[in-house]
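Here the complex is missing a single protein chain, while all its other protein chains stay put.
Should a chain be cited, it is by its letter among A and B, assigned in written order, with residues numbered from 1 in that chain.
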Amino acid sequence: MAETTSTADSNGVALRSSIDRSLRHPVMFFFTSGAAWLAVAIVLGLVASAKKHAPEFMNWCSWLDAGIVDAAHMSALVYGWGAQAAFGMIIWLMARLSRKECTNVGTILWAGHIWNLAVLGGLICIMSGNGSGVPWMEFPGGIWIILLLCYFAITIWSLVQFQVRDAGHVYVSQWYLLGALLWFPWVCITALLFVFVFDGNAVMATGIAAWFKGTTFLLFFLPTALASAYYLAPKVTGRPVYSYNLALFGFWALAFLGPWSGMQKLVGAPIPQFLPYAGAAAMVLILIPAMSVGVNILKTVAGYGEVVAESPSLRFTASGVVLFVVYGFLSLTLHLVPSMKMTQFSYSGYGLDILGFYGVFSLCAFGAIYFIVPRITRREWLSHRFIKWHFFLSLYGVASIVICAVIGGMTQGQGIEDISQPFGTMAERASQYGWGVTLAWGFLLVANLFFCLHLLLMWARLGRRSSHPTLLKAHHAESPHGPEGEVDNIGSVSA
Amino acid sequence: MTFKAFIFGLLATFGLPWLVAIVIPYSAMRSLEPVKFEEGSGVEGVYIPKRDGRVTEGSKIYGQQGCATCHTQLIRPTYAGNDVHRDEWAGLRKSADNPDTRRETLAMDFEGEDIAHIGMSRVGPDLSNLGRRLDQHLAGTGLSPEDWLLRHLYNPRGIKNYRKGTTAIPKRSSCPSKAGLFNETSSAGAKGNALPVEIRDGRAIVPGDKARILVSYLASLKKDTLGQPLPAALNYNPQAPAEEK
Partner (left out) sequence: MDHTRDNPLKRFTAFWIALLLVTAFGIACIILRPMTHGQVDTVSDVAGKERLAIRADIDKAQADTLNEDALEKALEAKTADLIKEPSAGKMPVPGAAPAPAAKPAETPAE
């Protein structure tokens, strides 16, 4: 593989290659089972959206009732796909950046399998009506404990690797990874104790569950995506990061703002008034770290438009970063006080959540997967067309969901605030936007099928044996790479 | 930046909101002082919102069935939204039979519940005063709120709206039909609990335990001031004008 680092010392290559070899099984496991859960989550999302405008859809299955299927959809998306994609990214990135091989493959694989079983068990509980009943934390308490223990078993080795790294400069991605690794258990244990174990006021418990939801995205998934973006942008283009100081500033801005977010879901609730508004303020100001990251990464790849367009990993990553800036602006708009009046209990919140989770985190995760998998399987991706379809359908699907949900939400909210409009009229109008969301989930399902199939082929070691990376441009006979014998080129110029 | 400096920074930036937004408000909310009625208000003692019905279990089932995804239970103060003014969501409007009983949601409104189902979105109407609305509109029709709720849960699109004067069966309710909470049994075994739904001869649909508990909870949702006047300290409503138009 053409590594675009300037110093090609053979020691470095040998070390990298041994790190990749040590991580092959755990990382491939997380990526493939994550991709499978993503397919499940997308199907559930499709059903959940359909139920809003066609409530008779699949009526015969009580496991797919509206409300229950929404909880199942988000849980599968976050803990089935998101967490496992994040684990794969975290353990690979930390190992590479700390230059340490993974020595706990067995533990990690066991924990990964148990994680899968726990998520499956949790989903069965939710869908059969035996969840916890806590919004945003619908898994039963016992499942949370298992997930937390698996989390320790998977990620503690990365913390150890960081501490025993060779002396030298610490790269910004490592700070983001450390942050993510520590923030998640801090948030999770606190929320579990206050919501499930301690007894207190019910409204405050709901507030803490909302805090858990908000901070899990901003302080675990987002930092993981940003760590990957800060790693891949310089790596693929061969240029250093535009500004290390700006990167640190962005990190600490996120560290400062992130832990306040979440309670904006409870504006107007009978809890201390500053809590929801502090959450809203944090969400308004999230534009600051978003802009820092956006400027930094985009300036790093500025002038390398062709590289961005051709490299699958960089194309996905750069899109994810651009969508992070969009997320910052959307979050600002939705969390100003006049908007919150309208959009607090509307589809708009869902649109923002999907923009963050799918548009930012998942696109960056796809970018990381397209980069990492060839290195750990020592094969190249088979089809640039599959990747292109995956990219365009994902982007289109996410954009549709976000636009339909946000606009639909604003219609909903405006209708509820206008007391001269009867509730039924407004509900009917807003539900029409649901059709757009359902259709968009359909596109995402197709995108995911391309992705899953491609990934499974790689997992089965059926990738191309080649020293040239799969790039997103059409291959002609005169291509500098020459005829590669790719799936796409079968029957054309022979080698 | 050293590891130590990083950890210190992380602990500080996380620890402050953890303390200020989670721990301290939680302990403060846990020990809310009961609010006394002021002198001369005519009511003795402290404000105790009373609820009947199976609140704790019903609240759990409500959450497990995902009702909070589409229904809210929060009447926001007017700086945060117009809920108080909408459609009897906050209570009854002034009429010949009752004063204006509307009010915002209070912290002690969720007494007996483990988690407050504030709600995620309003695909369906707010339920804070569902019990009150049912009592009001179904009075004199011979149909009890629990019975209406059971029929609604079984098939939301097969029953008329409870509001007085509704004649048509609305086709547009997005509420899922919770037929899974009901059991099919022989008509002899139904013993008067049978729902009036079309079914083959000799069979009947009866509510299961979860359906009964959930319905009891829903019918208990009366978070207004009818029969439970607010002490001045909790009354954020503006003074009503002498003549309400």
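Everything that follows uses one rule, which is that contacts are C-beta pairs under 8 Å (C-beta built on N, C-alpha and C of every residue); 3 or more make two chains touch, one makes a residue touch a chain.
Being a predicted model, the structure only gives us computed values, none of them experimental.
Listed residues A:F152, A:F274 or A:F392: the one in touch with the omitted chain is A:F152.
The missing chain, though absent from the display, is touched by one residue of A:H73, A:K100 or A:H454; that residue is A:K100. In the complete complex, the hidden chain is touched by one of B:A21, B:L92 or B:M108, namely B:M108. Of the listed positions A:A14, A:C61, A:I189 or A:A460, the one in contact with the omitted chain in the full complex is A:I189. Looking at chain B, the residues touching the absent chain are 7, 11, 14-15, 18, 23, 26-27, 30-31, 33-34, 45-48, 108, 111. Interface residues of chain A facing the missing partner chain: 100, 152, 156, 159-160, 163-167, 181-182, 185-186, 189-190, 193-194, 198, 200.
FYI, only the chains that are shown with their structure count from here on.
Of all residues in chain B, only 1, 3, 6, 9-10, 13-14, 16-18, 21-22, 25-30, 32, 59-70, 72, 74, 76-77, 79-83, 85-87, 104-107, 109-111, 113-125, 156-157, 170, 172-180, 210 touch chain A in the complex they form.
The touching residues of chain A, when paired with chain B in their complex, are 51-53, 55-56, 59, 62, 65-71, 129-135, 162-163, 170, 175, 178-179, 182-183, 186, 190, 194-195, 198-209, 211, 248, 252, 255-256, 259-260, 263, 265-272, 275, 278, 340-341, 344-347, 349-350, 412, 416-419, 422-424, 427-428, 431.
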